[in-house]
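Single-structure report; data block below.
A single protein chain has been removed from this complex, and every other one stays in its place.
Order of writing sets the chain letters: A, B and C. Residues in each chain are counted from 1.
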Amino acid sequence: MDFRPSDRAAELTAAARAFLDTEIEPVEARYHHEVAALRESGGDPWQPLPLLAELQEKARAQGLWNLFLPAGEGDAYAARYGTAGGAGLSNADYAPIAEVTGRSFLAPYLFNCNAPDTGNMEVLLKYGDDAQRAEWLEPLLEGRIRSAFCMTEPDVASSDATTMELSAVVDGDEMVINGRKWWSTGVGHPDCKILIVMGLTDPGAARHSRHSMVLVPRDAPGVKVERMLSTMGMQDEPFGHGEVSFTDVRVPLSNVIAGPGRAFEIAQGRLGPGRVHHCMRLIGLAEKALELACERGLARTAFGKPLVNLGGNRERIAEARIAIDSTRLLVLNTAWKLDEGGPLNALSEVSQIKVAAPTMAQQVIDFAIQLHGGGGLSDDFPLAAAWTSARALRLADGPDEVHKGVIARLELGKHGAKR
Amino acid sequence: MDFRPSDRAAELTAAARAFLDTEIEPVEARYHHEVAALRESGGDPWQPLPLLAELQEKARAQGLWNLFLPAGEGDAYAARYGTAGGAGLSNADYAPIAEVTGRSFLAPYLFNCNAPDTGNMEVLLKYGDDAQRAEWLEPLLEGRIRSAFCMTEPDVASSDATTMELSAVVDGDEMVINGRKWWSTGVGHPDCKILIVMGLTDPGAARHSRHSMVLVPRDAPGVKVERMLSTMGMQDEPFGHGEVSFTDVRVPLSNVIAGPGRAFEIAQGRLGPGRVHHCMRLIGLAEKALELACERGLARTAFGKPLVNLGGNRERIAEARIAIDSTRLLVLNTAWKLDEGGPLNALSEVSQIKVAAPTMAQQVIDFAIQLHGGGGLSDDFPLAAAWTSARALRLADGPDEVHKGVIARLELGKHGAKR
Amino acid sequence: MDFRPSDRAAELTAAARAFLDTEIEPVEARYHHEVAALRESGGDPWQPLPLLAELQEKARAQGLWNLFLPAGEGDAYAARYGTAGGAGLSNADYAPIAEVTGRSFLAPYLFNCNAPDTGNMEVLLKYGDDAQRAEWLEPLLEGRIRSAFCMTEPDVASSDATTMELSAVVDGDEMVINGRKWWSTGVGHPDCKILIVMGLTDPGAARHSRHSMVLVPRDAPGVKVERMLSTMGMQDEPFGHGEVSFTDVRVPLSNVIAGPGRAFEIAQGRLGPGRVHHCMRLIGLAEKALELACERGLARTAFGKPLVNLGGNRERIAEARIAIDSTRLLVLNTAWKLDEGGPLNALSEVSQIKVAAPTMAQQVIDFAIQLHGGGGLSDDFPLAAAWTSARALRLADGPDEVHKGVIARLELGKHGAKR
Partner (left out) sequence: MDFRPSDRAAELTAAARAFLDTEIEPVEARYHHEVAALRESGGDPWQPLPLLAELQEKARAQGLWNLFLPAGEGDAYAARYGTAGGAGLSNADYAPIAEVTGRSFLAPYLFNCNAPDTGNMEVLLKYGDDAQRAEWLEPLLEGRIRSAFCMTEPDVASSDATTMELSAVVDGDEMVINGRKWWSTGVGHPDCKILIVMGLTDPGAARHSRHSMVLVPRDAPGVKVERMLSTMGMQDEPFGHGEVSFTDVRVPLSNVIAGPGRAFEIAQGRLGPGRVHHCMRLIGLAEKALELACERGLARTAFGKPLVNLGGNRERIAEARIAIDSTRLLVLNTAWKLDEGGPLNALSEVSQIKVAAPTMAQQVIDFAIQLHGGGGLSDDFPLAAAWTSARALRLADGPDEVHKGVIARLELGKHGAKR
């Protein structure tokens, strides 16, 4: 048993942290205020500020680029499009880097390691054919274009993905798409050029073989972003979450990833490592919140004492530390199990972290807000955005309740239960 | 023992509910979308839509106006400015009406029963002199002007109000005010004409006699709204929460309410009934959220069942019902104790409800959000705003932790503890 | 709205409290130690100490006897067997008295107001015929005999009472009983002379008409107490909880209460007020625990401070106060609704208190234990027994989960759900 990160992971994590501390932290608050000012003055907050491209270039120059690329399948691309030593990273090695990036809302984008692009790139890497990779994966790895993932629909319960109704019907050598998606993250970015859309192809097939995953160019006729959704009042520019309608959208059959009917298989393969990434970022976010709480609690005084010495605040600091550390270990162990035996080796674990990490982060951040008083709710601190991010992840990629159902099914399976 | 509301309370509650159902509910979603559209299109969301004034007029015509006016002190004004039978209401009688208004973000304003105007009117009613009442109370009761309450400051812990630093210094027959406030609710409204400002007058006086409560016209030279704050990304137009600077602001000494040094006495008198109002509105808000949760949970289907039949959802519905009902009873009992013996008769109770109601509402609303999936986080439902409202009230009017301190002190006092 | 108890309730509550303070509290610890000594020395802890009969006599002389008897049906018996003014009490009037008795494990017995005798007497009062009342109710009201209630069975889930398997078969003019019960409370008392046994009479009848409630003399041939069960290591002498086997037990058909097939109807009628009693006693128990916690927390010192000033202890005292007060109001409101409209008027409420009160009490007592350190777990304080009592009531009379199911069903029924 050895809880130490590998040398390579330790080095890259330190480099990422140094970049965060010296390049991102000093400008992040200003960045958000500029976007807010644009928003309030009637400007266009969706156009990424030039600062972002500059920082991306710096990050890439320092080898902090596409680090999410997985060992094995990702090695060839890592050698060409990443600069971090020429090989993809294991989940266990990438995890602490993801934690560092979670401390900032900008870092994942600046390192070309942000959802949903990472997940989409992994899909293309694992399931795409050569043409699909050449057309979409490579520019994504370059950071020249962005992508969106269109799965959730407004009219059905997204918690049960088999219910999705948008139709993706084969018509000769074309796929014809009709329907509506929402919470299509990334669709607001002006560089978003490609959507991966999950649609119903064969309602009569077996439950997990009915849907297809289709590459739909953002500018295909019939694709319309109806509106951008807010999450607890926030728009998350420049990515955003869109409601998108598809009206008689036609793409060649060659745009179907891995062929019709394989959407579920692809979605599952996409989600394992993606959930590790999300969860490690939440660990970083919670650490950041706890640091802010400690600093505020030591600096502010009420009733003649620093806030940390009032009421149960020290107990809550301790509880936050326990929650963060135990959840981090749960995620790292999951990453390691994915590395050791693939998704089937970590079915329960992946669902466990998906429940544990957002819940933990939400709670730690809520405490940090409380210690910040009214300021904690404002945008003077990153806490309101952090809370929203953790809260949203209790729903995104499957609500807590669905994951708990998976965990319980696997647990009861050990005792002979069929379901 | 009798848990039935009085006949008058029952009638007015029913009338308020009817107004809500027939006049407000049908237009509320549209109202919020129009404001959002103004916001996004670079329009001015701070200018109240004409609809509001129309509905205010209707509400007033139906006697649903200034119902918050307290029995006794408020009778004379109720007779002139309210139309609900010509006498102020007891706390116990107003409580169920406040619950009804809490179901909608517009209702309190439409009934001229919204914070902070109600609290400010109560201050003028209880502590103001005739001139102050004539100048400010009467137009507030008419709904012709609005007001703000300036207490919290950015640089000190608002949880300990004795630490407030904005200076309100007597200079001859004037009060000179210098300093900065934030979370000054209501200051964004174009009709806001008067601020009640709490300032430090005599740092050498006894701890609770140092501060004064001063009437400062919104347009006095030296008053500047530096910016409007967001709460979890929301601006709460047309009221909003401002950061306000005061630079050599001079007002006549006659603008000091009840004379210099009496701010704490006034603040305490202001807060008892105000907290009952807030808490009853939260009960209404939680009821609304639970209704939405039940409806959504029955209408949406996943894994072949309505959501309410999945996992622990029914248990959570039951827990919400228990939490709402027991908290409502706690608030009603507090209102009754205030009526029976005034604020000193309900010191622990007022703090208890201030802890219990926002916590309960936050939890019920969080559950309702979860049952709504992504939609629950968007502004398609009133849930994100409801959550923010409940969360903010865990800080506003004193954070939970301070109120728990009060309750514990009173409890330990029963066993002989001095503090 | 009026939260004040009636004069009669106030007087009786004060009298009960005075008896508790002057007669019971001074001897209670010694009583428990004597029982423990008997137990450890191989004596017979099941034989009630003479002290109990002496105190019963005193309580009866002071009119603190059979106060549970319900207004209306109970009036005639109250006049003869109670001495508290000659009429039964409403639920709302009895509730605060029950709270007082809950502060002590002896008080309910000393006032002849202890479960399961109270519930059994109510059954006989409401559903028994004259002969049954003469034979069993009157000596129970005198305190000359004791009774047990035999419902739960070891081999089926007691949470679903329709599954109960003990057979109670009509054979001519006799009822023949075969099967096994456990958690038959009261069966250990040497004065226990009568069991009310729920058995399956007609498996083919409608789901809630299959079972009968039968009066079985404790000494009927074929009745055997197989063993006494422990609850968290405690035996609860002199009442205890037994596992009882019934082998070809024959009683006359006239021993069937209200006739065959009516067990469910009777059980429901028995449980409403009984749950109010249980819950009010738990309120009293939680109050007692909080008092002990405050006293211990003020008297004990660690790290140079009284325990109450360490960590989150004051917050927990405040949370306990809020939880106790809001739960008490919930129970009082339920009692009032039962008085106003009977069990059908308070279906959700009765289930709500059954969930809320034990959970609340368990939590408050757990906190009190923690403040008492190791002593809190020992029998030097009544806290270990109190915790066990609260914990057991999360299962007895229906587990929390079943009651939550009832509450949710009623809640969803408001929105049109059939179940």
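One rule holds in what follows: a residue touches a chain if its C-beta (ideal position, glycine included) is under 8 Å from a C-beta of that chain, and two chains touch if they have at least 3 such contacts.
As the structure is a computational prediction, the values presented were derived from the model and not from experiment.
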Residue of A:29, A:134, A:205 or A:417 touching the missing chain in the full complex: A:417
Candidates A:29, A:322 or A:344 - the one touching the absent chain: A:322
Residue among A:199, A:240 or A:405 touching the omitted chain: A:405
Contact footprint on subunit B, counting only the chain that is left out: 311-312, 314-316
Residues of subunit A (touch criterion as defined above) contacting the omitted chain: 1-6, 9, 92, 290-291, 294-295, 297-298, 308, 314-315, 317-319, 321-322, 325-327, 329-330, 332-333, 336-337, 348-349, 351-352, 355-356, 401, 403-409, 411-412, 414-417
Absent-chain interface as seen on subunit C, which is shown: 41-42, 152, 154, 156-160, 163, 182-183, 229-234, 241, 300-303, 307, 310-313, 369-370, 373-379, 384-385, 387-388, 391-392, 394-396, 399-401, 404-405
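Note that only the chains that are shown with their structure count from here on.
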Intercentroid distance (Cα basis), subunit C paired with subunit A, Å: 53
For subunit A paired with subunit B, centre-to-centre distance based on mean C-alpha positions, whole Å: 38
Residues of subunit A touching at least two other chains: 311-312
